[in-house]
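Partial view: only certain chains, each at its native spot in the assembly.
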Amino acid sequence: MVGMQTPRRVRELGITVGTLPTGPLNAITDVAGVRVGQTTLTGDGVNTGVTAIVPDDYAGTLPAAIAVGNGYGKLVGSTQVDELGVIETPILLTGTLSTFRVADAFVTWLLARDPSATSLNPIVGETNDGHLSDIRRRPITPTHVHAALDSASPTLPLEGCAGAGTGTCALGFKAGIGTSSRVLDRGTVGVLVQANFSGVLTVLGKQLPAEPIDADGNSCMIVVATDLPLDSRQLGRLARRAIFAMSRVGSDYSPGSGDYAIAFTTNRTPTYADRDLRTPFQAVMESVEEALLNSLTMAQTTTGHQNHTAHAVPHERIQNLT
Amino acid sequence: MVGMQTPRRVRELGITVGTLPTGPLNAITDVAGVRVGQTTLTGDGVNTGVTAIVPDDYAGTLPAAIAVGNGYGKLVGSTQVDELGVIETPILLTGTLSTFRVADAFVTWLLARDPSATSLNPIVGETNDGHLSDIRRRPITPTHVHAALDSASPTLPLEGCAGAGTGTCALGFKAGIGTSSRVLDRGTVGVLVQANFSGVLTVLGKQLPAEPIDADGNSCMIVVATDLPLDSRQLGRLARRAIFAMSRVGSDYSPGSGDYAIAFTTNRTPTYADRDLRTPFQAVMESVEEALLNSLTMAQTTTGHQNHTAHAVPHERIQNLT
């Protein structure tokens, strides 16, 4: 692995996305009660991992909805969220072929915490990190999964080459995990992304073209957390805006991309009028745009499987844009 | 396990469902190129298993669609089928908490057969067999999964207490796997069900009430296979009729039921006009009704987890109806 450039968040590079104020961490963990934990696997042709988004009270169920931008992905748990409008577990992200291995280890962890459970709907999203990671080896073990869940903390999550973003690439550059948040009068919106999709990197409208990375798959998983008092239908509206916001950084929404957004709220008493959703929508779109940029500027040049290298976006190219 | 009564298919009991002719086996395997394999686990409080529906040419993808009757279930693979309109793997059925363990073993099997695959969309359905099986133990191993896939044959599948139906109950009785088929001018429709839902057993319109079985979950997985030249949209229309047909045997479509139908065709050249779908719809509904009845009359009284017993429906009660 080569990584001369110090990872920086895009705001540190002088880029301000949108007009709404960020939370104190500018992260999904600005939403009270939402923690993130990650396990990172590197070395020997492997660059993969697990990212866990853990709401405090998941077991009591939380209102939630999923938006499918392009369904070329193996998202676990979607039909039950559609039917019941809730999540009943944390949300995990990982690499494509490890999805079910991770989901099964997740079930082990959940069963250990609920002695009477006989039905569980784990949520596991994935993108394909096969360009930099020997994906067919499926190196993730239950220990890795449990470590991600058990280490979840309310601090700023690691971005770039961490957890489920360790091996992902986007827009011709090394990418990974990114996060951001916005604060509104009545609550907070936080976003975490696993970026792994094609297109031309666009920063505040300016393009930074790069040679496409010949990945086996291209996808984007977006998690939106909030404490706004929204019901599942309204969270679905937020989730669709998360998909729309991918366009702002240059996604080409390619036919082989698994683009999903899942939105949940920690607030179980919906009281929000639809006509007032304009600012929450804006908050989602600004947070997704900034989280996607952070996933790139926080990533480091990485060499992995079959000696493939994906380069970090040079920060000076971004700084020179402005 | 107690099972005095010899299992019989519902036609052997004098019940004829509908008016269309059945295929030679009256089974999903009447559709050319469709095979079924099953692994059954019993004993020591366990009654569970795996059922594999294996189309010959799955790897080249087959047109398919999924209908969600009630999404309280963990069906793996649905969003990609929605997006691309195809299955690219066989279809597995199992017990709820084993779903992801089974899916991961399935990935192992698929990777071994495709040395270049880095993305796969396994289809795994489930119902909750926790009343008769120690579901939290998750006893299914990769060996069980691979045995079901490897043993797939074009003969009449085992019905009742076999494979994924080993521990399931429906309509107050022991149920399990059932299958049936209908032959049309232009092709065959075959159905296989994993029956595990609540309601009042209804045979050709006559009710046979039974004490409800206090199951932790109630669900029905329905697989519809055909060789009719249908596209994925049309297969979705068939799949919805499969859900509708559950009513004919007395399903109450309870809020906690995971009721899904997946329909696929072995024919990749769609040429069927929608106005001609009346008979295929009828074929699906007749086959589902008969397969569900077979899942009951072929099942045997079973004792399992925590000494729970589910009784087979007494055949004389059915014969006395007519």
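Letters are used for the chains, namely A and B, taken in the order the chains are written, and counting of residues starts over at 1 for each.
As a convention for this text, a residue touches a chain if its C-beta (ideal position, glycine included) is under 8 Å from a C-beta of that chain, and two chains touch if they have at least 3 such contacts.
Because the structure is predicted, anything quoted here is derived from the model rather than measured.
Of the identical chains making up the complex in this file, 2 are positioned in the shown model, whereas the full set numbers 4.
Throughout what follows, only the chains that are shown with their structure count from here on.
If each chain is reduced to the centroid of its CA atoms, subunit A and subunit B end up 35 Å from each other. Residues of subunit B touching subunit A in their complex: 68, 70-80, 82-84, 96-97, 99-101, 103-104, 106-107, 111, 117-122, 128, 130, 135-136, 138, 216-217, 258, 260.
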